[in-house]
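Complex shown without one protein chain; remaining protein chains in place.
To keep things simple, chains are lettered A, B and C as they appear, and every chain counts its residues starting from 1.
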C-alpha cells in the first residue's frame, strides 16, 4: 500500500459538497490540502468560513483563492472539482491539458453520450472530447477502471443509492430490468447551498414533497449504468422527494422478480460481502439515514413480497458522503494506491 | 340543512387523534362536546391536559371521565371512538346495544371480512356481528351510505391518501389495477402518542426510514376498497416511510396506463371538481404537506411519463385531519344533515 | 358592536408577515380583502403563490398588484403595510395624505424619537413628521389610543413577548426597572422570507445560536415602552437566539424584586384577567410555543426564586400572529369598533 502524501486542491469549496470534501480531506492521513478556491469567499480563511474547522492550524492558514489552473496544477497531484455542471467541464478541460488527475463531482462527465447530456441538462456539453476517457466513479462497480483513471466522474447521490442495490440482482438476472420503480427521499443539503426561497428553513421544515416528476436529471445516469449491466437500455421510473433532514437519502426500489428468488441473500453476500462500505442488513432490519449520517456507508436491505412476487430493495446513504464527497475520496484512494478506506472510517 | 345542535362524546381523547377530534369539535358550530374519556387523565380537565385549549370555558369545564357506556349514551347523539383496535370493537358493541350512532377511528370495522382482520391484526375480531352494518367512512367514495349509517369505520390515514387518487382512474379503467405500487411518507403523529423509544425526538429527528415492509396493516383496507371498485381483488404494493414532521402524509402512486391517457385531467375534474375537500393541482404544481397541515384537504397532482407509459399520482393530506379526525367529522356532518364542511373550513 | 364590512389592502404580501395577514384576513367575518401588492409576484394570483389558500374563490380572484396608493386608497378603508423599514415610512406618507387608516407592521413608526430611529436603524427617518401621531399598537397597553388612531405602529415580535409580562410588575413597582435581563428564543420565520444563506434549512436545522448581541434593534422600542411606564429611561439587557422551529418566541425575563412579592399572582390577574388573548399559567405550568402556534395568544408564567429574590417571567407567543399580523388585526378590530377577537379565535 502507498503511504506517501498526495497534494490535493478543492475547486469550488463553498458549497455543501465542497465543505464535506474539505472536512474529509483535512482528516485524511495521506493528504495535504494545498488549495481551496471560491470566488465568493476569496481571500478569507477556511477557519473563518467554516468555524467547525477553526481549531485546525491548516484551516487557519488556508485562504480561499481564485481558480488559476496552472498554479493549482503545479501545486497538486489531484484536483477535486465541486463546481456547477457546465462550469465544471470547462475547468476540467483546463486541468486535463496540464496533466492533473481530476475527480469531478458535477454531472458533466457522468454521461457517455453528449446528446443525452444535452437532453437532460439543457445545454451543449462544454468539453465533449473528454467524455470517452471519463470513468464513472462508483468503486463497487468500476473499481479497476477508477484505479487507472485520470478523469473520474463521481455519481450523483440518488444514482449511488439506487445502483448499488440494483447491480447485483440485475447481474444475477433475477429481476425484470424493464420494470424498475424507485421512490427516493432526500435531505435538503442535496439541493446544495442555493439561496433560493424554496430551501429556506421555514419552507422545508414541516414539509414533505415530491419534485422533479417524472424526469429528474439523475435518471439519465441511472439508466446508462443499468444498460451497462444488462446490455439493453430500459426506462426506469424514478421519483425523488424532499424531506426535512440535513443529510441522508433513502431509496426504496420496487422490482419484479423474474422467476424464483430464494438466492437473494446469497447474491448480495457474494456481491458485497467484502465491500468495506456496504453493510448488508438482509432481513434483520431496515435502513435508517441516522445510521449512515456522516459516514461513507450504504446500508442495504431487501424483502420479497410473496403476494406480488416483487423484490423490494431499500438503501440509505449520506448524500454528501457516500453520495458525493466521501465517494470522491474513495476514488482518490484507489487512484493513488492507498487503502480504499483511508480517511473514511 | 340542519342547524340544530348535536351532543357528542369522544372516547379515548388522550391520543393525537382524540386531541385533534377535540380541537375540531370545540370549534364546530353545531356540536356540543359533552364527554371526553381517558383512563390516563381521569378527573383532570381538558384545559389542564391540552393547554392550547385553556382559554375555552368549555375546556376548563370538561373533565376526563372513565368510559361508562350507558351514561355516555344518554348524554350523546354521536360517540367517536378513538381507541386502540380490539378495544374499540368491544366499546362499539356496548354503544350499538344502546342505540347510539358510532364513528369509529380505529381499524376494527374497516374490513368486511373477519378472516382478513385476523390475518392483518393478529387477533380474532371482538364483535364480528357488527361488521356487515359498518360503513367505510370515506365520504368522497361512500357519501350516501355514510348519510344513513349508524356505525362508521373511518379509513386509515394511508388508505385515505391512496384511495382518493386511485378511485377515479380505476373507475375509468385507464390504469391496470394489478400493478399498483405505492410509496408513502408519513409524519410521526401517525404512530400515535406511543411512549416507545423509536418515536422519541432524537430517534426520529434527522432520520428517514421505511417500515412495515412488505405487508403493512393498512394494505388490507386499500385492497378491499380497490376490489370494491374493480370487482376483482388485486394485490397492491405499499411501502410506508417515517419522516421527521409532526403532521402530513405524501403518497406517490405508480400505475401502468391501460391504453391512451389524454383524459386524465377530465377524469379528475369530473370526479372531484365539486368535492369541497379535494384540491386538484393537475400539472401546475406538486403536493406539499405544509399546504394541507391542519386542514381537511387532500391535494392531488398527476403526471404521465411518456417514456414508461405510467401515470404517477401524488397526494398530500394531514394524517390527523383528513387522515383521521377531520374525516370523522366530515362523516358526522353527513349523518346529521349538516353542511359537509361545517366546522372544517 | 360594529358588524359592517371593512375593505382592506395588504401592501407587501409576499413575506411571512404578509402571508399571515392574508391568512387571517381571508377568514375574518367583517373584512373584504380588496388588494394585495407585491412587486415580486405581480400579476399572479394569491391562490397560485399560496397553495394553502387555493380552495378559496377569493384567493383565486385576487391578483397581486403593484403599489398604487391612490387606487388602493380609493378601494380600502384600512391598509396594512408589510414592507421593509424605510420603505414603509415612504408608503405611509402617501397613504396619510389620502386619508386612509394605516396599520404598519414595520419598525418605522414604533419609536417616538427620530434620533433613536437613526441610531438603531442606521438611516434617517423618511417621514419624521408622522411620528407624533403614530400609536404603538399593543392593545393590552394602549387600547384606547389605538381605537382613535389613524397610524398604528405594530410592535416587534420580541417586544410583544417582553413588554406584556413586564408591564404589570413595572406598574406595580415590584421590580427594579434598572436591572431587567431578557433572553429570547425565536423561530426562523422571525427573520422574514429572506433568501440569505444563514436562513437555509441546513444552516438552521440542528443549530442553536445567539445573535444581535448586545444591541438588537428591538431593544429601542422595549426601552421606550418601559420608560413610558416608569417615567424614567433605563437600559435593558436583551439577547435573542435563533432556534429551529418555524413559529414561536419564548422570552425569559430575569428581574430583581424590589421588596416583598407575595402579590404577583394578584398583579397579573388584575392586569390581564379579562384580556382575551393573555393566558395566565401562573405557577401551574410553563409556556411552550407549541401551545400558541397559529394563535393570537400570549401564555405567561412567573416564578419567584427565594434564593436570589428574583422574579422570573416567561412568555410564549407565535411571532407571526400575536407577534405581528394577529396583533395588527386586533388593532384593526379596535379601530373599527368590532369585537376585539373578531377573526382571531
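In this text, a residue touches a chain if its C-beta (ideal position, glycine included) is under 8 Å from a C-beta of that chain, and two chains touch if they have at least 3 such contacts.
Source: prediction; values computed, not measured.
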- Item | Contacts of the hidden chain among displayed chains | A, B, C
- Item | Full-complex contact with the absent chain, from B:45, B:60, B:150 or B:205 | B:205
- Message: For the chain left out of this view, which of A:51, A:84 or A:233 touches it?
- Response: A:51
- Given C:293, C:329 or C:344, the residue that touches the chain left out of view is C:293
- Note on the structure: Filtering C:150, C:207, C:230 or C:269 for touch with the omitted chain leaves C:207
- Among B:60, B:118, B:230 or B:246, which residue is in contact with the omitted chain in the full complex? B:246
- Note on the structure: Note that chain A touches the absent chain at residues 48, 51-52, 54-55, 206, 276, 279, 281, 284-285, 288, 290-292, 294-295, 297, 299
- Task: Since one chain isn't shown, list which residues of chain C touch it in the complete complex.
- Result: 181, 183, 185, 187, 203, 205-211, 213-215, 235-237, 239, 241, 243-250, 252, 254, 286-290, 293, 303-305, 307-308, 310, 312, 314, 316
- Task: Kindly note down the residues of chain B that lie in touch with the hidden chain.
- Result: 16, 187-189, 193-197, 199-206, 244-246
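By definition in this document, only the chains that are shown with their structure count from here on.
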- Item | Chain centre separation in whole Å, for chain C relative to chain B (CA means) | 37
- When the C-alpha atoms of chain A and chain C are each averaged to a single point, how far apart are the two points in Å? 46
- Pull out every residue in chain B that's touching 2 or more other chains. 206, 288, 290
